[in-house]
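Handing you a structure now.
The complex appears here minus one protein chain, its other protein chains still in place.
Read from first to last, the chains carry the letters A, B and C; within each, the first residue is number 1.
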Amino acid sequence: MSFFKRLTLPLLIVFGIGLLGFAQEFVPHPIAHDFTEAMTTCFKIMGGFAMILGIYSLTHLHVTRIRQQGPGWGYSMFVFLGAGVMIVLGVWNDGVGPLREVSEGKTYFDWGYDYIYVPCQATIFSILAFFMASAAFRTFRARNVAAAMLLIAAVVVMFGRVPVSETVGRWFGTPDVFTNATDFLMNGPNLAAKRGIILGVSLGGLAQSLRILLGIERSYLGGQD
Amino acid sequence: MTTPQNKSNKKTSSVEMAVLAILAVVFLVVSLLAQFIVKDADGHYYFTTGADLRGSLGVILAAGLTLVMYSFLYRDNALFKIAENLYVGVALGYMVITITWREALRPEVYDKFFNAPTWGAFREALLYRSVPVILGVLLITRLSRKHGWISRYSYALIIGYGAGVGIPLTTHSFILKQLYAGVAPLQDAIVGKTSPALFSWPWFADVAYPVFLTALVVVGTVAVLFYFFYSIEHKRTGRTFSQVGIFFLMVSFGASFGYTVMGRVSLLIGRVQFLLYEWLKIPK
Amino acid sequence: MSSLPLQPRRIDLSRWVIYGLVCLAVLLPYVIYVEMPFTPSKEAKGLYDQLEALKKGDHVLLAFDFDPASQAELRPMGRALLLHCFRKGVIPVVMTFWPNGLNMDKEIIEKTAPEAGKMWSREFKNGRDYVFLGFRPGDTSFILLMGENLKTAFDKDYYQNPTQKLPGLTDVNTLKDMKLVVDLAAGATVQAWIAWGSDRFGFPLGAGTTAVSAPDMYPFLQSRQVVGLLGGLRGAADYEVLLNVNGDGRLGMQAQSFTHLLLVGLILFANVVVFIRWIRGGKD
Partner (left out) sequence: MRIPLHRARGMTLAWFLACCGVLLAGGADASAAPAKVHPPKSFEVIDLPSDDGSAVLVVWTCPDNDVKGVQYAVEVAKSEADFASGGFKTQVVPLSSEVLASSKPECFGRSVENKRRYFAEISPAELFPPPDRPKLTPVRLNELAKTRVITAGELARALSVLQSTSPEAKLSAAEKAARKWYEDFAAYMETKGREAQEEQKAAINRATYYYRLAVLDGERKIYVERDGKPAIVSGAARPNFFKWGKLNNLLFSLAFCAIVFAFIEVAKRKPGLFIRKIAGLDAVDEAIGRSTEMNRPVFFVHGGSSAMGDLATIASVNILARVARKTAEHDTRIRVMNNDPIVTVVSQEVVQQAYTMAGRPDAYNPDDVALVASEQFSYVAAVSGAMVREQPGAIFLLGSFFAESLLLAETGASTGAIQIAGTDQYTQLPFFITTCDYTLIGEELYAASAYLSREPRQLGSLRGQDVGKAFLMVAIVVIVVVMTAAVAWKLDFSWLRDLLQPL
């Protein structure tokens, strides 16, 4: 048993399956297709169980908070209130019975999603519009040449991407001057920098994949052996 | 100095409570008026719950939650925290019911084993699906401190495959394709265009500008790569060139900045549209 | 980054004034209507042309990879794309990788189909004129499975009908049978669709992204890995203009303009003030 507890075998599996996955991209033979289909179907099924894990990690945090009664633990109760209500609604399912199809119309379960989840989540990031306005005035400063270039580009893009720039441009007889300036920034410097970043990040990703395959990086397996 | 947060530890004052109560009453009155009072053809107003009472109440709740969320602008407060945690909970409940069961476990496990249309289909499921199901169940052992090691085998499969396939795919899409697009001869920018007279306006627009843009992208890409190059000290020419890289990065961050602002403002507009059109029922 | 030459001093204007100005800028256009015509961007036109070139009965896969947090930006895009498909008689096949948006995706489709029916006085039937596949777990490797065998990947659609029997999917076996795939992404799913999907199986890929990630798409646009781009609410508005329909995108453009003007003004004003103080050799 202790052999199975060690990392040796999992790391061998990582290497073996990784090598097959790597090779599959270069082999046109039907065997490679069958392999891909088998593996991806397998991950689709496993993905369902992985979602249970995700749910656990969400609840775990709040359970711990309530148990330890840390600061603001009372609010964590509302997490379980929300979850409880949704689960009850889902099981009751407008009287049709748990987990069965309701063919037409909205159920109370949909109602909970539409009128609690959607407005809360949609609003929370829109608050940032206000904070951005405030930060625009208070803290976004051209602290040095670099930051100055950043702000100038930002101002051009912010102006060039809204219809008012064409209206203003029309006053001067060149409606698309700001749009063109924005297009230049996006397709010139922005494209170049983003391409540089993509190339750099991809090399990093390759190196990371290699470290995983060779067992140099093994933190995802958890435990210290 | 007043930021929204620096009062967060103060107790709610009685003035604040009074204002809150007034606001709540105003909100309810406005909601009821907007949702349930309808004008008929003769210009008379009358009260009706409408065809969709559930929907109207939902809109009122949604509008209330939206406004509570915005109270964070004033300061971090209990109502905001309740709403924030409530929505996390609702998301959780939603995931438990619909997603995990309806979109994952039912189609992949229940339908195939317990609801198999024929005996042959069941046999097939047993042959080809029992291993993935067992591996999936093993994933869950990660929650246990004692048996967590079992889940390693499932993770080894997922992560190993992802890393293996990822190498050629990343090379193909993000390195070779990007590189190939980036090394076109400068003349490619003007292929298929007629050449107007030198230094005329159309020449600048159709020939000089596209070629300049292509050259700029080449220089920029190399300079940015050089900025992220750590194996030599950036001195003299190197320093200048990495400064060029910074400038390209900064302009691109500026573009991202402008777009991010645009995105957040759009979200605000989305909420305002909801409040105006659905809560207050202002005609579009 | 080199050391800072000027320590900015804060200019104090109550944040309430700024918040008030933002509110005003967003609400004003709904009170006073200002006509602001605009030309759709090249990037949006690219996507529109691609879809416009398809024949009746072709299939388009729309991946709605977002959740309610970015619905303000991506929902109008989803609606516009669906309307375009319906107008062309192209069969939209909708799926998602973001389980939290599933219910919302269903609502978008179920609202848009009858709306399109009214516009062009035709009936659009689920399963025949449009298909909603829903969600399946498996992340990026799931794209590979769809490329190998779409009907193994989704053996049933969202409404629990076997995909083998759906009239709308008769000639579709893999992703290669899709004439176009459009990913509406709030995260990094476009990159996944590029590497695991379009580059590998060779279908044209269009992208609709939140404004935040739109600038990241330009290298892929230039390398033709992405054939068209809708960036943020403006992208949705562009598409609505091209399609000649009204929608939340176009409705929001005035508010967007005013708010941007305000923000640009605030940034410029504050920076100029600081700059002038610095020139004067102030005590900063």
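Observations on the model:
Convention: a residue touches a chain if its C-beta (ideal position, glycine included) is under 8 Å from a C-beta of that chain, and two chains touch if they have at least 3 such contacts.
Remember, predicted model here, so these are calculated numbers, not experimental data.
In terms of the touch definition stated at the top, the absent chain reaches A, B, C within the entire complex. Set against the missing chain, the residues B:Val29, B:Leu53, B:Val131 or B:Ala215 yield one that touches it, B:Ala215.
Within the complete assembly, B:Ala121 is the residue of B:Ala34, B:Leu79 or B:Ala121 that touches the hidden chain. Residue A:His62 is the one among A:His62, A:Lys106 or A:Arg161 that touches the chain not shown.
Touching the missing chain, out of A:Leu89, A:Val164, A:Leu185 or A:Leu199, is residue A:Leu199. The chain not displayed touches chain B at residues 1, 3-6, 8-9, 72, 76, 80-81, 84-85, 88, 115, 117-121, 167-168, 171-173, 175-177, 179-180, 182-187, 190-191, 193-195, 207, 211, 215, 218-219, 221-222, 225-226, 228-234, 237-238, 241, 249-250, 253-254, 256-257, 260. Mapped onto chain C, the footprint of the missing chain covers residues 1-4, 10, 151, 155, 161-165, 199, 212-213, 216. Across the interface with the omitted chain, chain A contributes residues 22, 25-30, 33, 61-62, 64-65, 70, 72, 75-76, 124-125, 127-128, 131-132, 134-135, 138-141, 143, 146-147, 150-151, 154, 197, 199-201, 203-204, 206-208, 210-211, 214, 216-217, 219-220.
As a working rule, only the chains that are shown with their structure count from here on.
Nearest to the global CA centroid, when each chain is reduced to the mean of its CA atoms, is chain B. Ranked by C-beta contact pairs, the top pair of chains is A-B. Of all chains, the one whose mean C-alpha position sits at the greatest distance from that of chain B is C. Centres computed as Cα averages put chain A at a distance of 7 Å from chain B. Chain B and chain C have Cα centroids lying 11 Å from one another. One simple way to say how far apart two chains are is to compare their mean CA positions; for chain A and chain C this gives 16 Å. In chain A, the residues that reach two or more other chains under the touch definition are 39, 41, 43-44, 47-48, 50-51, 113-114, 117-118, 121-122, 124-126, 129-130, 132, 136, 146, 151, 154-155, 158, 161-162, 186-187, 190-191, 194-195, 198. Chain B has residues 73, 91, 94-95, 98-99, 104, 161-162, 165, 169-170, 172, 174, 178, 182, 217, 246, 252, 255, 259, 261-262, 265, 267-268, 270-271 in contact with two or more other chains.
Interface of chain B with chain A (complex): residues 54-55, 58-59, 61-63, 65-66, 69-70, 72-73, 81-102, 104-106, 108-109, 128-129, 131-133, 135-137, 139-140, 142-143, 148-149, 151-172, 174-175, 178-179, 182, 213, 216-225, 227-228, 245-255, 257-259, 261-262, 264-265, 267-268, 270-271, 274. Within the complex formed with chain C, the chain B residues making contact are 2-4, 73, 91, 94-95, 98-99, 103-104, 107, 111, 161-162, 165, 169-170, 172-174, 177-178, 180-182, 217, 246, 252, 255-256, 259-263, 265-273, 276, 282, 284. Listed in rising order, the residues of chain C touching chain B in the complex are 1, 14-15, 19, 22, 26-27, 30, 69-73, 99-100, 102-103, 134-137, 140-141, 144, 155-156, 191, 194-196, 199-200, 210-212, 214-216, 219, 222-225, 231-234, 248, 251-252, 255-256, 259-260, 263.
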